[in-house]
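Note that this complex is displayed minus one protein chain, with the remaining chains in position.
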Amino acid sequence: METVLRLMQNRRFWSMCAGFLGFFAVWYGSVKWVPLAPFGRLPDPVKVISEWLNPNPVFGISIFVKTYYYHILYSTYRATTAFFLALALGVPLGILMGWSRKFSDFASALLALLRPVPPLAWVPLAILILRGGEAAVIFVCFLVAFFATVLNTHAGVKSIDPDYFRAAACLGASRKDVLFDVIIPGALPNIFTGLQIAMGAAWFALAAGEMIAAQYGLGFLIMEAYNLVQTPTIVIGMATLGILGYISSAIIRLVGNRLMRWREEVIGVKS
Amino acid sequence: MNAADKDMREAMAVSGLKRRRTRVARWLGGINWRGAVSVAGFFLLWELLVRTKAPGFEAIPTLSNALEVFWNKYLTSARYWQAWAVSFERVAYGFVVSQMLGIPLGLLMGTRRKFHDLMFPVIEILRPIPPLAWVPISILFWPTNEMSIVFITFIGAFFIIVINVHDGVRSIKKEHLWLAMSLGATPMRIFRQIILPSVIPSIAVGMTLGIAVTWNVVIAAEMIASDVGLGRLTWEGYVSNTATVVLIGMISIGLAGYLSTKLVDWVEKRMMPWRK
Partner (left out) sequence: MALPAGEQVAPRECDRNGTAMAAVGGGVSIRKVSKVYDPEGARVVALYECSVEIAPGEFVALVGPSGCGKSTLLNILAGFDTLTSGEIYLNGKLLASVNRPLQPGPDRVVVFQHGALFPWKTVLENVMYGPLRQKAMTAEEAEKKAIDLLQRCGGLDRVATSYPTELSSGMQRRVEIIRALMNEPQVLLLDEPFRAMDTVSKTTMHQHLLEMYRMSRRTIVFITHDLEEAIYLADTAIVMTTRPGTVKKTLAVNLPRPRIPEMMSSREYLDLKRQAAEGVHEEARKAFERGEREQA
């Protein structure tokens, strides 16, 4: 109750509401009243939301329909599989690169060679090698997430204050101790930044991959709705992708804050 | 010659250091030999996998094969170079427009409290939508295919630059602003001489991230909804089941992405002459 009251008095809360209201008003107004053909082809927000919440949707997709959740599950499964693969391979690789100069020399050249090729350009090759859309889509999502994870983890290790290494050496830490007591916790903030970027990148690639080469999933849903000219469904798919992307990055942020309770921002000492 | 210089000479004499390395030696020492080994290993492994027809690699050509085909067919092909031109054009339009709209929006949100409170949540809910998810709506809305692809490219770089500029303004040191205010600078002067220069590094970061995303977006958009461009070229290679073309496409895209990154780096360097 108290939180509600405080919210009512918060100027920023009302500005936010005004912002959303304005956004939907502009959307509605431009679709309904702007006498230009392009705007007329778009669905208005009322149509989208009533379709989304309709127990008997006109175009077959709403929160009451099973298929909607199939698509969500497929997309989530692909994105999280790719994400965890990237996590499992990218974080150790990035740490190893920061830990051993030799290893970094070997790996960084290879990464520099492969990185300029946009991961989405891998889609056709991935389908050819992995024979089929399913694995190819996951592979491409993995690739995008992997680069983000490796590079941020490596940058995280590099950004650790050298005095921590020196202090550990003074206190008699072995090379292995340094890895677990300095490198991993020290790189953690950057690792989590990287993981958030990786998750976003995985969704980014997922949408594209599913549009190009999949049978289920929200990207596929959007593309199919386009082919069948079901405009409200297109927007439902877009919004769902946005919500899922937002939720997943919020989860990563939460886990990160739990793991890094020692940080100033978390403790709330400074700023 | 003073005493310190003399001491220095003596110290040099006592130090058992090797002679100064020659230029060539230093240049050779600067090469990442281990990296060269791993890159060579990568190509060797590739060649080996293809030659031994390892599972999944039956349809894949070797690099030498792809280069040969490129030399014979693509180097002089007008359609190939047209693909380059078209993709570059799309990236350029999308990127430039996103910067032209995104930088002012970011600045406005960073400096005007009310505007920030109004706009930021809307930006935050639109941002997580993957750019490619905009493809169908974009095709529906824009009268030409070309415009819709440029629009999606624009989306790809737009939110990144907005957020970076916004955060950049927010992280300006309060002391700098106070100093300017206490010296009696007008708001316009503060904006031009303090805020704008302080935000340039953030703009640069946003540009670097943006250009990479832009290429990703263009490639995918071309595969989904275009009949020319490097992405389309690669896709056609897949459809016609000629992996050589897929490979040539990928290498071309990598090269194009690399070139545009270098170009953006160059622009950024010009924007920040104080950084070495």
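Going in written order, the chains are labelled A and B, and every chain counts its residues from 1.
Methods note: contacts are C-beta pairs under 8 Å (C-beta built on N, C-alpha and C of every residue); 3 or more make two chains touch, one makes a residue touch a chain.
For clarity, every value in this text was computed on a predicted model and none was experimentally measured.
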Ask   = Looking at A:V65, A:L89, A:L114 or A:A169, which residue reaches the missing chain?
value = A:A169
Key: Omitted-chain contact residue, chosen from A:L42, A:V157 or A:V182   = A:V182
Note = Omitted-chain footprint on chain A covers residues 161, 163-164, 166-174, 177, 181-182, 185-186, 188, 260-264, 267, 269-270
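Everything below uses one rule, namely that only the chains that are shown with their structure count from here on.
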Key: Euclidean distance of C-alpha centroids - chain A vs chain B, Å   = 19
Residues of chain A that touch chain B when the two form their complex = 11-12, 15-16, 18-20, 22-23, 38-39, 41-42, 102, 105-110, 112-113, 116-125, 127-131, 144, 200, 203-208, 211-212, 218-219, 222-223, 225-226, 231, 234-235, 237-239, 241-243, 245-246, 249
Ask   = If you look only at chain B, which of its residues touch chain A in the complex?
value = 32-39, 42, 56-57, 59-60, 114, 117-122, 125-137, 139-143, 212-213, 215-217, 219-220, 223-224, 231, 234-235, 237-238, 243, 246-247, 249-251, 253-255, 257-258, 261
